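Heads up, one of the protein chains got dropped from this complex, but the rest are sitting where they should.
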Amino acid sequence: MATGTDPDLTFEDVDWDAEQEHPLIDRSPVFLAQVVINAVIFGALIWDYFILNNESPTIEGLHYPAIGGDSLIGLGFWELRRPVLQFTTNGIEMTTTFSVWDVTSVEWLLMVVLAFGFFNVVVPLYQNQRMTAYYWRQFKKNKAAVASLVFLIVTFVIGFVGPVFLPPPELSLTEQYLPPMGVTAQPPGYAEPISGTLAHPLGTDHQGQDMLKLVIFGMRVSMQVGLLSMSIAVGIGTLVGTTAAHAGGIVDEVLMRYVDIQSTFPVFLLLLLLIYLYGGSLILIIALYGFFGWEGIARQVRSEALQKNEEAYIQASEAAGASQWWIVRRHIIPNTSSTIITAATLAIPAFILGEATLSFLGFADPEIYSWGQVIAGGRGDLRGAPWISTVPGFFLFFMVLAFNYLGDALRDSIDPRQEQE
Amino acid sequence: MSGMKWYIARRTIWAIIVLWITLSVTWMLLELSPNQGELQAAQQAAMQGQDADKAIEDYKKREGLDKPAHERYLSYMVNMYTLNWGYSTEWDKNVISLFLDRWPFTLQYILPSTMLTMLVGYGLGLYSALNQYDRSDYVATFIAFFGLSIPNFWFAIVLVLITAVWFSDLVLFGVDMSMFQLPVFYKSEVINTSETITIMGIELVRGGWFTFDNVKQLLLPVIVISTAGFAANMRYARAYTLEYANAEFVKTARAKGANSIAVTRHILRVALVPLSTILVFQLLSVFATGTVVIEFIFSIPGLGQVTYLSFVNQDTPVILGITVIGVFVALFGFLLQDIAYVYLDPRIDYGDRTGGAG
Partner (left out) sequence: MSDDPLLDVRDLKTQFHTDDGTVRAVDGISFDVDRGETVCIVGESGSGKSVTSESITRIIPIPPGEIADGEVIFDGQDLTEMSTDQLRKIRGNRIAHVFQNPQGALNPVYTVGKQIIEAIRIHKDVSKQEAREQTIDLLDRVGIPEAGKRIDDYPYEFSGGMKQRVVIAMALSCQPDLLIADEPTTALDVTIQAQILRLLGDLQDEFGMSIIFVTHDLGVVAEIADRVVVMYAGKVMERGDVYRIFENPAHPYTKALLRCRPGQGSQREAIRGSLPSMIDPPDGCRFAPRCPHAVEDCRDGDQPPMMEAEHPGHEVSCIFYQDGFDSTQLDSGPEGLSASEARTDGGESR
């Protein structure tokens, strides 16, 4: 810095306030890129909602009629729209492989979250390659976790790319209860046993919807719920936890008392209550899990940060005159990141399971292809068509299992307390 | 010891305050939401060709909604604290007596599964930690991950598929599996019947809670609801046992010549302190969701089913009652946890805030 380069400048000459304030405005290219990307996303969002009106797709390809869920009280803004792939020309029904992408509110949120994750997880890992290599060596030892990571990446890609190119599952009265490929069964309504074919590799459900498509569309919903709720919960939890730990005194007392109250209120009942009051759209469920699921994370982060507060480098920083915000941002959050990342990974499966349970019980948005809903739909046909209830459940189970394994392995590889002496 | 009494008294007062806050929040939420009764009244009036506005006004008067907000709030609070929770139109019953009818059906499977999750969970967790790197540790860890990850509603369906559907015409190793077939739906007649059977000259009443038939139909619910709780307890017990297994005081105990049982007791006694703070969270999160799902799938007429149906039928007094009970159970659980904590950890500083999984 200036002290090193200018030989005439002595210790006393340095404007320490300026030196102190300077790094707060981070002018690194990464930070600028982050600002630009976020600006683009928000700009596009505003463009979508105010310039184009709600009825038009964001990326226009074909004209299509709007399908929306019923406008929900106070939430009409978040109405769900989906690209339509069947259209009628001159009275002939046609199916197109082209798709319009009308970006939904959930997807906007997801873009913001992915951009944030990229700049705050991927970029730092790339910048600190030696640390990354070390973590990777630790992580690699756990074969189950590596398999989980691969499985999740594949699921993530299929879940997000699939629905953009695939037409959504269609109702078909002629193709109900088709068994999966290689399975011969006699489903309800059939006089003789039939075998599954390649046309529907995982069979069809009681409405003739293709199970594979239902699974792929369900992947997207589960991933959205998991990632978005987690981001909200981890964001709030980290902020509250570190603030409570670092500020102490009355701030700590008030924040943690609130956490007590929130953990007293059974979240599931609260969800049912709010869904009863305002209806169960996907964005509402995501928001509810995010805003009412952070108290555990806040507690963990607080206790971790309290320990870190006692460390000498914090005292050194304080002695050097660093501001409170600086200490929280530059010392406490980075040093509790192992707790935060582990809590984040373990929060995802909890939220995914929560959403699946809600939709299984029929409280979620019926317009959404949620696995829970498909499982519930096949419950009456367990004898004749057991694949309807079981197939999506396997995917749900493996997704949750993979996140749990991953979280456990992350804890082992980045938590210094777990190290062997 | 007076410090301890004062501490418990403070925690109790705090519990009452939290109850008051949550009741107030619930009231506000209901105030802000559209009133179903009001809409119904209006619809009915419109269908019968009457004035909808007048019908709404009548409805409001009947329900006391025309009074100012503070009066309504006060009477709501008084009703809540005096257990005057209103009347369920759906069940045609007083809300309190509805709950009184139904809670034994929930308790009959919650109680055994709580015992099961604690005993088996802690036992296996302890065992697996003390045999770290052993094959049994890996097996136990795998079972725990299985239990943590499997969606309970799907697990229930798979178990039903196997034990009720497939067992009906499956012969395994020459054994007709249909004798192990389990009922899918809970039949409350089992409890109310007074039919008797005679076994070896002893006359037995068939109906009742502690009968073979009742246990048989509770088997699947207990297995399903125990799985998640057991797995979580096992993970925590294993983690805390491992944390203390290499502690200095354990080395001291071994250096004294203590045998493995005594050493295990040293570890477990200390591990119980953090475990006790997690247990309540653990049980509450499993039961709050678990009872609704389990009773929905197996048609058990307990509080979970009442919860589910009250939301489906939008029966506001019951929803309110269920919410209050949920909060109350949670508060009571946390209070018990605080008290247990006092007895388990002599280091507790009564002035400091406690509770909450560290």
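Each chain gets a letter, A and B, in the order it is written, and its residues are counted from 1.
One rule holds for everything that comes next: a contact is a pair of C-beta atoms (placed from the backbone, for glycine too) under 8 Å apart; a residue touches a chain by one contact, two chains touch by 3 or more.
Everything numeric here is computed off the predicted structure, so don't read it as measured data.
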Query - Given B:A52, B:A239, B:A258 or B:V312, the one touching the chain that is not displayed - result: B:A258
Query raised in the report: Tell me, which residues in chain B touch the chain that this view leaves out?
Result: 133, 246-249, 251-259, 262, 266, 269-270, 273, 344-347
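Keep this in mind: only the chains that are shown with their structure count from here on.
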Report task. For chain A and chain B, let me know how many angstrom lie between their CA-based centres, rounded off. Result -> 28
Requested in this report: Could you please specify the touching residues of chain B with respect to chain A in the complex?
Outcome: 14, 18, 21-22, 25-26, 29-30, 32-34, 145-146, 148-154, 157-158, 160-161, 165, 281, 284-285, 288-289, 292-293, 296-297, 307-308, 311-312, 314, 319, 322-323, 326-327, 330-331, 334, 353, 355-358
Requested in this report: Could you pull out which chain A residues touch chain B in their complex?
Outcome: 73, 253, 256, 259-261, 263-270, 272-278, 296, 299-300, 303, 349, 353-354, 356-357, 360-363, 372, 375-376, 379, 382-383, 386, 389-390, 393, 396-397, 400-401, 404-405, 408
